[in-house]
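What follows is a single structure, and I will ask about it in a moment.
With one protein chain removed, the remaining protein chains of the complex are shown where they sit.
Right after this comes chain A.
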Amino acid sequence: MSQPSAPSEVRTGGAPGRAARPGRSRHPLARFLLRRLAIAVLLAFGITLVTFVLTNLVPGDPVTANLGQNALGDPALVAQWRADHGLDKPLPQQYLTYLGGLLQGDLGVSQQSHRPVLTDLAEFVPSTIELAGSAILVSLVVGVAFGVVAALRRDRPSDQALRVLSLIGISVPTFWLALVAFYVFFFRLQITPGSGRINPDMSAPPAVTGLFTVDAALAGQWDVFASAAGHLITPALVLAAYTIGLLTRFTRSAVLEVLGQDYVRAARAKGLPGRVILFRYVLRSALVPIITVAGLAFGSLLSGTVLVESVFARPGIGQYAYKSATTLDLPAVMGVGLVVGCVYVVINLVVDVLYGVIDPRVRLS
């Protein structure tokens, strides 16, 4: 198939002959997906440009930050270091080199660890994904459940209690909550383990995904799994507190709004059981705003990991970003920027796709 035919196929909604097939209804979704993917790729490109420009605008000289005092007095050595790290070239050329490397999966070498940034990220990102992923999972389950309960029991004491709880979740600073949770659950009640990702006397499970819980389960090391899961609970709950609060409030109002719609009243009048009405009519309609909020919340969750990782001494992308920024390790900073930016892009993509799946009208618009 020649290349130009692919886009035209998308534009026209299908090649001749296909349109007649019964699966035609899928095409708007495929088209929608492709368009979103194209936008995502463009965004990722934009992110590389923004991170590169911003990183290079930062005042401060990476040479001073990385070479010893002795070396700074040696101009030849400084020049050599600049040349080695490509800093002697004009900025546009540096960007093109960076982009060229990026396309081949090369994010440069960290000036601090002297390892490829990709290797560093591969080490740190899974820990953060494990933490933020568990937090979002907990938030979705708990937040939506709380919201539904609050809506169904509107203005009753349980609703009031949940509203207060959600307000607390939203307003309490994450680092403070982390310290308090650490103190209460680890120190006072002694039901959760301490700092890090696993007990210090254990070795990390053989790396497959980098997620200790998954890797330990894959390797059948159940004691390591228990330790990794245990070390995850408090930080994940702390991180989830804000999102739970947010989702409770949004789910509550979304469900209340749907409950007032004519078709729900009609369904009730028809005598459908409450559970059917809730799951098939109410929740399905309420999901769109909930997903929007969850997507946005995931972003704030990522920034929250910096502090939570610090309190619970979990090696993650937050600590890596902090250390890289304070030492002007430009390739590492750009790597982190790129990863975080791309995570946002992926979240947006997923949210958009979920809209399309849940609400067919979105695909057509």
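Everything that follows uses one rule, which is that contacts are C-beta pairs under 8 Å (C-beta built on N, C-alpha and C of every residue); 3 or more make two chains touch, one makes a residue touch a chain; residues count from 1.
Everything below uses one rule, namely that contacts and distances are computed from a predicted model.
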Next on the checklist: Given that one chain of this complex has been left out, which of "Ion-translocating oxidoreductase complex subunit C", "Putative heterodisulfide reductase, C subunit", "CRISPR-associated protein Cas5" or "Peptide/nickel transport system substrate-binding protein" is its protein name according to UniProt?
Outcome noted: "Peptide/nickel transport system substrate-binding protein"
Item to check | Of A:N56, A:S158, A:N199 or A:T292, the one touching the omitted chain in the full complex | outcome: A:N199
Checklist entry - Which of these, A:T128, A:S227, A:T248 or A:S285, touches the one chain of the complex that we don't see? => result A:S227
Next on the checklist: List every residue of chain A that touches the chain not included in the displayed model.
Outcome noted: 67-71, 74, 77, 80, 112-115, 123-124, 138, 141, 179, 182-183, 186-187, 190-196, 199-201, 223, 225-227, 229-233, 279-280, 310-315, 319-320, 323
